[in-house]
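Yeah, one chain of the complex is gone here, protein chain that is, but the others are all in their spots.
== chain A ==
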Amino acid sequence: MTTPAIMLMVLSLLIVWGGLVVSIFVLRARPERADYPAGGDDDHREDDHVVEHDT
């Protein structure tokens, strides 16, 4: 491979896979928020309107 091609390949991989690695670390460091606005309990009666006729 030529030098410019190798450089571009390495750089592209560093950016895209580096972005992936960083985003995984960011997520692992703080998987969920510690604080949420009030409320927000999953009220299934409110948002579900699927009736399981077969159960």
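Convention: a contact is a pair of C-beta atoms (placed from the backbone, for glycine too) under 8 Å apart; a residue touches a chain by one contact, two chains touch by 3 or more; residues count from 1.
By definition in this document, contacts and distances are computed from a predicted model.
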item	value
Name per UniProt, for the chain absent here [options: "RNA polymerase sigma-70 factor (ECF subfamily)", "Sodium-dependent transporter", "Ribose transport system ATP-binding protein" or "Class E sortase"]	"Sodium-dependent transporter"
Positions on chain A where the hidden chain makes contact	1-2, 4-9, 11-13, 15-17, 19-20, 23-24, 26-27, 30-33, 36-42, 44-55
